[in-house]
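Got a structure for you, questions after.
Right after this comes chain A.
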Amino acid sequence: MRPILELRNLKMYYDTQAGQVKAADDVSFVLNEGESIGLVGESGCGKTSVSMSIMRLLPENARIISGNIFFDGRDVVKLSNDEMNKIRWAGIAMIFQAAMNSLNPVYRVGDQIIEAITAHEPNVTFEEARQRVASLYKLVGLDPERMDNYPHEYSGGMKQRAIIAMSLACNPKLIIADEPTTALDVIVQDTILRELEKIQRKLNMSMIYISHDIAVIAEVASRIAIMYAGKIVEMSDSVAIFKRPAHPYTVGLMSSFPSIRGEKKELVTIPGEPPNLLNAPDHCRFVPRCPFATDECWKAVPSYTEIESNHFVACFHPQNLKKRVSINA
Partner candidate 1 sequence: MMLKYIGNRILQIAILLVIYVAIVFFMLHAMPGGIKTLLISNPKLTPQAQEAIIRAFGLNQPLWLQFVDYMKNVFTLNLGISFSYYPTPVWNIIAERLPRTVLLFTVATLIAFFVGFASGKSLAWNRGKTTEYVSTVVGIITYTIFTPLLIFVMIWFFGSFLGIFPLNQFLNPDLWIHTRLNAQIVFLYILMTMVIIGAVMMVSYLMALRFSHKESTKKMIFYVSTAISIVFALFLWVVSPIGIYGADILWHMVLPVMTVTIISYAGNMLVMRDSMLETIKEDFITTARAKGLPDKVVRDKHAARTAMLPVVTNFVLSLGFVVSGGVITESLFSWPGMGMTLLDSTLAKDYPLAAGALIFTGIFVLIAHLVVDIVYAFLDPRIRY
Partner candidate 2 sequence: MKRFLVLVLVGIVVVGILAFAGGTANYALLSDVTSLNIWSMLGPNATAWNFYPTLGKYGTLYGMSDLTYQVVPSLADGFWSPLEKVTEGGTTMYVTTVKLLKGVTWSDGTPFTADDVVFSYEVPFKLQMPGNWMSNLPPDLFVKVVKVDDYTVKFYITHPSGNFIYSVLMSVIVQKKFWDPVYQEALKQKDPAQYMMSYDKNLLSEPSIGAFTVSQWQKGAYLLDKAIPNYTFKGQQEIEYANGAIQYVIPSLNQNNTYYGTPEGTVNNKFVTGPYVDSIIYRIYQNQTAAVSALLKSEVDYILNPNGLQKGFIQQLQTNPNVKIVSNPSLGFQYIAFNMRRYPMNNKAFRVAIAYLIDRDLLANKILGGNTNPLSSLVPPGNKFWYDPDLKAYGEGMTTIERYQVAIKTLKDAGFSWLIEPKIQNGQLVQRGQGLIGPDGKLVKQITMMAPSAGYDPIRSTTALWVEKWANDIGIPLYADLTSFNNIVDAVFNQNFNFDMYILGWGITIYPDYIYEFFSSDQNVPGGFNAPGYNNPDFEKVAKAFLDATDMNVARQYAFKAEEYLNADVPYIVLYAPQVIEGYRADKISFAYTQCLDGIQSGYSGYGEPTYVQVIQ
């Protein structure tokens, strides 16, 4: 197993008129070949910013302040846009949040996939590309004849599948799936995620899942990183996080979502408003909403502690939680 992607202390800030927004603050993680990781957090916590940093698709006012993103051994941060274009899709593909609008309405869906193929493999003829798209369609469970339709002639689920097919078009080593199923109904969500997982296993790709739904992620990702206010607050393999959440925020997150499988639990909402990333304070960012906060928490930013093997958490009081959750459970 060798690492395909490594983030080292990534800092990505937005410059706004109101001040600096720290969308990704000291984010680090390693992703190995064939492995999948889930980035979980509320909306606006910086997960999308991380994925956009990896793709280097940042808005004008966003800057990578420091840190490195190694993809396949090369630091993506230092690449020129042209070099980056070679990595995009061929190396890292992406499945977007809003599948509905991710396809250009004025071109045929098949052509949009072919466009990606020919952009990276100029030697592929049009017919070969079409055949590849056809097989991809079969792989994601679409009728290849629908290739020549326009996006508006697809249903939401079909569009999502088409996007998945598109992401696979250039055999990327890594796929970032940003909320791949949010817009779909629950049954379709499940099917698509399962298929995605299956394909990932089959093709031995690495995968980053991004979602606000920890339950969904836990089923498909082998590891999970919980993000809060631009920082990763807890990271471990899915089972560990799901069974033994250490960070108060993780606990809250899990209670926020009904689980399809697990026992019926009362839904607990996390009190307070999501944090404002503007002018981040010098202490634990979860403090205002944390029921377990002590004076200590208001004074410093907690560093990562490895509470069990490969289970990192940035909290001053992780132990207490574990007990409490287990009692409740």
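Methods note: a residue touches a chain if its C-beta (ideal position, glycine included) is under 8 Å from a C-beta of that chain, and two chains touch if they have at least 3 such contacts; residues count from 1.
The candidate set was assembled so that all candidates are chains of the complex that A comes from, given by their letters.
For clarity, every value in this text was computed on a predicted model and none was experimentally measured.
K.L.:
In the complex, what candidate makes contact with chain A, out of 1 or 2?
P.N.:
1
K.L.:
Can you list the residues on chain A that touch candidate 1 in the complex?
P.N.:
Against candidate 1, the touching part of chain A is residues 55, 57, 60, 81-82, 84-90, 93-94, 96-98, 101-106, 114-116, 118-120, 126, 150, 152, 166.
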